[in-house]
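Can you keep this structure in mind? I'll have questions shortly.
Every protein chain of the complex appears in place save one, which is left out.
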Amino acid sequence: MKDQQMQATSEAIVRPNPARTTPVVALCGVTKRFPGVIANNDVSVQIWAGEVHVLLGENGAGKSTLIGILSGLQRPDEGHIEIDGKPVEISSPRQALGLGIGTVFQHSMLVPSLSVVDNFTLGGSWWRCPDRTGTAERIRETARQLGLRVDPFALVATLSLGERQQVEILRALMRGSRCLILDEATAMLTPHEAVALGALMRRLIADGLAIVFITHKLNEAVAYGDRISVLRLGKTVGAITPEQLNAATDAENTARIIRLMFGETAARSAHGLARAASDFGPVVLQVEALRTQAGSTPLRDVSLAVRAGEILGIAGIDGNGQKELAEALAGQLACSGGSVKVNGREVGGLSVGGRRAAGLRYVTDDRLGEGTVASFPVAMNLVLKDIGAEPFWQKGLEKSHAIHAQAERHIRDFDIRTPTHHTPVGKLSGGNIQKVLLARELTGAAEVVIFAKPTYGLDVNNIRTTRQRIRDAADAGKAVLLISTDLDELLELADQIAVIDRGALRGCVENDAGARDAIGRLMSAGDDQ
Amino acid sequence: MNNQQTVAPTALRKATKPAGGGGWVWALGISIGPLLAALALGGLVLLAMGVNPFTYYGYVVHRAILSQMGLEATLTRMGPLLLIAASLIVAFRAGIWNLGGDGQFLLAAVAVAAATPAMLTAGVPVWVNLAIGLVIGAAVGALWGVLPALLKAWQGINEIITTMMMSFLGVSFANVLVKLLFLDPTTTTPQTATLPVEARLPRLFGTTVSSGLIIGIVVVIAVHLMMTRTAFGMRLRLVGASPRAAVHAGLSVPRLTIAVFTISAALAGLSGAVDILGTQGNVRADWNPAYSLTVVPLVFLARLNGVGSIAYVFMFSALTIGGESAARKLGVPSFFSLVIVALLLITLGLAEYMDKRRQDRARH
Partner (left out) sequence: MSLFTESFITTLFLGAIAAGMPLLLAGLGEQLSEKAGVLNIGLEGMMLAGAYAGFVVAWSTGSMGLGFVGGAAAGALVASLMVLFCVRLGLNQIVIGIALTLLVEGLTALLHYVQFSRSYPRLDGITTWPIWPLSRIPLIGPILFDQNLVVYFGLALVAGFAWIYRMTHLGSALQAAGDKPAALDVAGVDVFRIRSLAVLTTGALAGLGGAFMSVAAAGVFVPFMTHGNGFIAIVLAMLARGRPLWVLGGAFLFGGCLSLTTALQVAGVNVPTDVIQMLPFATVMLVLLIAGRKASLPQALGESFVRGAR
């Protein structure tokens, strides 16, 4: 709080414009709790006209909740919002619009089956006919001013994601927004579209607009931001003012942001853990030229090898083929080419069950969506991938004592905090649901374990336990493929780290003192292409 | 997340299983309250008709359960209804809306009504004839479920539309068959040849109760055990609860979809066979008891539990049998049973809603 007041004063001195002494929008001490989670903890952020304010943070840092509060979808439990220095209450999306806050959500808020114009006029008086020609003219006019090309009569479903986003920005502007919130705006864009968006943001702030740009990508933060606030576990852990940003080089700024995002201690403890190659056994998982056609990011000739006892980390920005890689290996996604071998045996043609029998396990990041069934008891979720297998079923008949005995054992061994094994898994906390998954995937004949974002959305304690489980699995001689968007996690756990970018692996580095920089270079190299 | 998928029919509300917590008074109220409320609302309807509700309910209980003849009629009617319940439970638990039970039922009934008297006259022994009749019923029912199954499994076409259309088609087709192909030339009423009483499903222990009841109870319990105790049932439940989790666990969702449709439609067909072989003996033109749609609420009231559905089917059967007696005696048509079932479903929905609200409040 104090820190930010200082920024405010320093800026007032630098640019003595009276209109700029109060921020357009200010969040003051906002706290928002969900059952079991504090999504935002005493967050204070100020948004100024003529600036791109980057809100940076990993998934689960509380960015989405903050946007929800600003756009009227959620209300803060504590704290308040000020607009032009006056406290306001934002109770609905319509009110947020009325106050001049326009939000472009990560997932398009356009109706795909309507034309662009109809999306613009959505919300008018029911009995009236929308003024389509007039609106279309205004859309063309505004688009031209911003150097965009938009066909007002095109069906939204026919537009690319980048075009839809431009349409949404236009819509927010034409509704008189003074503060534009862009939520993970580049997540779905091609690199070329992302660059165009950056240029568009510069033009918009030149007109005096305030922009909040939410991202978890460091390079974008540095490239587009005038001011950067870093969120971590629901708190603002630091801010970089325009002056500080301008005074330093991009590399220095990046280093500084990384320290803010991940903390210095993590960086220190990261290396020194790498084990010597002699500690590892033979190659257990061998993947060669794996290709897929399905999925949103098809895999392009992915090859990798993991030895017994080794942890191979896969780093990369979310949505670059991580999910596809995990699913293709597990057998959920059809491959169009390449081979997958476990202990030298080709499993590429096997089903999910066949690969599991061969020792291939997959801990999914979508714990409640596909990993477990919320309404099923804990015990049942523990055998979800062994339906029909001995000893839980014999001749197709359920042996409940075997299922329950195993459940009791797992609950004890994995410290799953549940009232009983009959409790529906949906009643458990995220950390305990993850323990259910770990128990299911790490026991039995596991040889290779794929972890997808294993600590995503967990609290600190469960993060520690989960990471220990991963380490233990490797120590027990399993081959571990650790897919994570959390670089810190990879540096802490992995022996080798490869970078995935748009469905292809880019290089692979030993996890030593220079790994962080090396990975950073690999990641940004991909971005430049 | 929701491409072309209507909400899986596993519960009135998704994930509202009450768990422990909260006073037992509330728990008791939530489970008995809806029944009392439905009976009370039904009582208001009776009052409006100028009938004393207590007299009516008392009379229904007396005639349908306490008198021997009534009880026998009640139990006999349960047979086909239980088979329909089994058919619906398999489908709904697996997340498939088979709303085409009426067509599957009626076509199977017509096929059985046409085949069994003919086979009997051809000299097939009674027992073999009955067994073949049951198989024909199940097979014809399953056949009528194939098309929606394939369209759902391969093309993802909403099964609500296809099963309903197949149902209309089946009902009309059954009538065509009765009127044009299988008409009994010896009677003036348009109907199929009648299976002699002595060649029908045997009656139980010197009563008039048809052994169709036994078939119904055995099948519905078998279905219940299949769904709750076997690996196959577990797979179906997994697909019904979460198709994505099923894919993650390595199940073939299209194959299971086809299996579910086949079983569900075969059971509906079996119900038709049992009704013909046990009670009706023939199919009259334009006969359509529309059991399937009336049993849908019952299986939901029983929360898709096979054993629980026996109780609800018994209640409904007694209501209709008692209601039919009361129609003559008290001047309340038997349609009253429909009103009670509908009211019960609505009050139950409300109770679940209140329960959910209470849990939500407790959580915050």
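Going in written order, the chains are labelled A and B, and every chain counts its residues from 1.
Basically, a contact is a pair of C-beta atoms (placed from the backbone, for glycine too) under 8 Å apart; a residue touches a chain by one contact, two chains touch by 3 or more.
Everything numeric here is computed off the predicted structure, so don't read it as measured data.
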{"item": "Touching residue (missing chain; options B:Ser172, B:Thr187 or B:Thr208)", "value": "B:Ser172"}
{"item": "Which residue of B:Val60, B:Ala115 or B:Val296 touches the chain not shown here", "value": "B:Val296"}
{"item": "Sole contact to the chain not displayed, among B:Ala64, B:Ala85 or B:Leu343", "value": "B:Leu343"}
{"item": "Which of B:Ala118, B:Ile160, B:Leu225 or B:Val253 contacts the chain that the document leaves out", "value": "B:Ile160"}
{"item": "Absent chain, residues of chain B that touch it", "value": "2-4, 6-7, 9, 11-13, 45, 49-50, 97, 147, 151, 154-158, 160-162, 164-166, 168-169, 172-173, 175-176, 179-180, 293-294, 296-297, 300, 331-333, 335-343, 345-346, 349-350, 352-353"}
{"item": "Footprint left on chain A by the chain that the document does not show", "value": "68, 71, 73-74, 92-94, 97, 103, 105, 107, 109-114, 118-119, 121-130"}
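Note that only the chains that are shown with their structure count from here on.
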{"item": "Chain A and chain B, separation of their C-alpha mean positions in angstrom", "value": "47"}
{"item": "Interface residues, chain A side, partner chain B - complex", "value": "35, 331-332, 351-353, 356, 364, 366, 369-376, 380, 384-385, 387-388, 393, 396-398, 419, 423-424, 426-427"}
{"item": "Chain A partner contacts - residues on chain B that touch it in the complex", "value": "10, 15, 17, 19-20, 228-232, 234-235, 237-238, 241-242, 244-245, 247-251, 363-364"}
